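Removed from the display is one protein chain of the complex; every other protein chain stays in position.
Labels run A and B following the written order; every chain starts at residue 1.
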Amino acid sequence: MKKVYAKEELCLNCRLCEVYCKTAHSQSKDIIKANKFESPEPVSRVTVCGDKMLSAAVNCRHCDSPKCVEACITGAMQKDKKTGIVWVDEDKCIGCMTCLAVCPFGCIKTGKFAVKCDLCRTEDEPACVKNCPNRALVYADLGGGE
Amino acid sequence: MSINYIPRRFTVVRDKELCINCGCCVRQCSNECHYFADDGKTALVNSNACVACHRCVDMCPTGALRIEKYVCDYRENANWTPQYQQEICRQAATGGVLLSGMGTPKPYPIYWDKILLNASQVTNPSIDPLREPMEIRTILGRKPEKITVEKKGKSTVDMPPQVILETPIMFSAMSFGSISLNAQKSLAMAAKNLGTLFNTGEGGLHPDLRDYTDCAIVQVASGRFGVHKDYLQNSRFIEIKIGQGAKPGIGGHLPGEKVNVEVSNARMIPEGSDAISPAPHHDIYSIEDLRQLIWSLKQATHNEKPVSVKIAAVHNVAAIASGCARAGADIIAIDGFRGGTGAAPTRIRDNVGIPIELALAAADQRLRDEGIRSSISLVAAGSFRCSADIVKAIALGADACYCASAPLIAMGCHMCQTCNTGKCNWGIATQRPELVKRLNPDIMHERVENLINAWNHEIKEIMGGMGINSVDSLRGNRLMLRGIGLTEKELEILGIKHAGE
Partner (left out) sequence: MMNYVIAGASAAGLACAEQIRKEDKDGRIILLTKEEYLPYSRPSISYYLKGKVTEKDMCLRKPSYYKSIGIEIVTGAEVTAIDRKKKTVRAGRKTYHYDKLCLCTGSKPFVPPMKNTEGKENALTFLDLASTKELKKKANKDTRAVVIGAGLIGMKAAEGLSKICKSVDVAELSERVLPSILDAKSSKSVKSYIETEGHINFHLGDTVTEAKSTGNRITSVVLKSGKELPCDLLVLAVGVRPETSLAEKAGIEVNRGIITDPGTMQTSDSDIYAAGDCAVSVDMLDGSKKIIALWVNAVRQGKAAGSQMAGGEGVTGGTFAVNAIDFYGMRICTCGLINAAGEKYSDRVIQQGDSYKRLIFEENRLVGFVLINASENAGIYTNLIENKTDVTALHGDILGTPSLMWFDKETRKSRLKGESA
């Protein structure tokens, strides 16, 4: 399945991926409103870790055998059988963050519920990939992966 | 603590309504103009170090930033302009030679803007480049006096080595060291895809670019950096650099800030030390010496590659060109005074040399007068800003044109003229790894190719408008040009008539 892969040799640490992810997952979908006025503040699902010398955008790997799904005590975290996307059913999620405590990549964020990348729920390019100014993020099927 | 005797140049203006405090500007500015307030959330700016490179402006996701010239009025003085006053203050502070990057910004006359092109009307009708074949292929190299063919049409003449270009535009010399490897790679990839060549300058050909040797022009400059047999073999043709338009009479200058481990290895000089090439070649003090070197290079490459001589456009450029042609050069490149550079003393950049338009016309005419024009190819350099400039250059007599600043602008250069500091925010004129990785060759080679393809198309359109379908028919065709607002002398040197004649 197509996933988002980060290339550390091209990452500029500009963090525009975070800005656009936040906007894409906001109520208003408007970059000014999402970042300045919305409450609760939308959360970016992708995080750039590192600094200007070495950085890469980390987001959910949508693993084949997801540890978060295994650890989820309510069954809210599940892997869609068709698309392969690992997603959170917010009705079931109780926000305990056990998933966060087992994800080896540090992809899950804290919010009212567990917050993580959902590949923008689209077959097209996710917002982070589309807006990366240096093509440091690719959306491709590279096979393999947990 | 001493005060700044000069005000800053620019002000970075942030529109608070648009700013979302994402911090992209803070992380991107290599001059550290932007920073966060103590709360870690509000972006602030100190404009003192701003060089107007526009990196923050272009990266800002909401377009909240703009750069303004900081206007701090001096008392009006046409002689002691603020510029001259400020340069004195800088020299008083540092005791050093003023250095600048890119070509001279001084308002000398730009002759391209005073030359007009012809178009067909009734006779010799226009040609539509979208429907009819247009030839912009250019062949550089020494041409024989005449061609004889035998019965079956095969030539009996031993042709000297030729270089076939798919376009009359080549990429001018920019060394690895003055620009980053990623920038050079982008040019190399673009040159390969466009069917033209790029020039490695004095820095040699980096091992990562070994796939592009067929597109590379390698330079033998006064420092002789890296010149050995393999270096010469790994090229398409060889260029002896006598001078450079931006700084005629002096040698290359790579500031220590840009000499990192890789550059140090490529040039075999200590890391962090300035790389200053001497002005003269240690073995060239006369035209005969030049001839000797040209023949040595041809021998070393089994006469398979043309040898070019690059000279700066100075007062006797026509005579020098003639001498070079007689010394055996196959190609002569003339670099006008508006040419760019990574670092040059400001005074030399702004005051030495002559415009390429005049130099080209003079050299071309001189070679014709001496009957040796066809023996060599003339390449013009020294600031071509658009396809019309190129058409005019070809009409004045150029076989091909060298472009450097233009592809750099395509790759993000905003002409902030601080290349010598090595902090280029666009990853072009720097060796800092965190800046170099900003230039992704996969993206940039596409942009450069787009630019040259666009210009190629425009050249065809303009030629088609003139009723010409081959660049050979444009070459040296001064009748296609008319001057406007030029003096008699200027028209005479350019060899063109005035508009209306």
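Criterion: a contact is a pair of C-beta atoms (placed from the backbone, for glycine too) under 8 Å apart; a residue touches a chain by one contact, two chains touch by 3 or more.
Everything numeric here is computed off the predicted structure, so don't read it as measured data.
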Check: In the intact complex, which of the presented chains make contact with the chain not displayed?
Finding: A
Check: Which of A:Asp30, A:Glu70, A:Asp124 or A:Asp141 sits in contact with the chain that's absent?
Finding: A:Glu70
Next item on the list: Go through chain A and note every residue touching the omitted chain.
Entry: 3, 5-6, 8, 49-50, 54-56, 58, 61-63, 67, 70-71, 73-75, 91-92, 94-106, 108, 110, 142, 144-146
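Please note the rule applied: only the chains that are shown with their structure count from here on.
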Checklist line | Distance between the centres, which are taken as Cα means, of chain B and chain A, whole angstrom | finding: 44
Checklist line | chain B-facing residues of chain A, complex | finding: 9-16, 18-20, 31-32, 35-36, 52-53, 131, 133-136
Next item on the list: Report the residues of chain B in contact with chain A in the complex, numbered from low to high.
Entry: 17-18, 20-24, 27-28, 59, 61-62, 433-434, 437-438, 440, 442-443
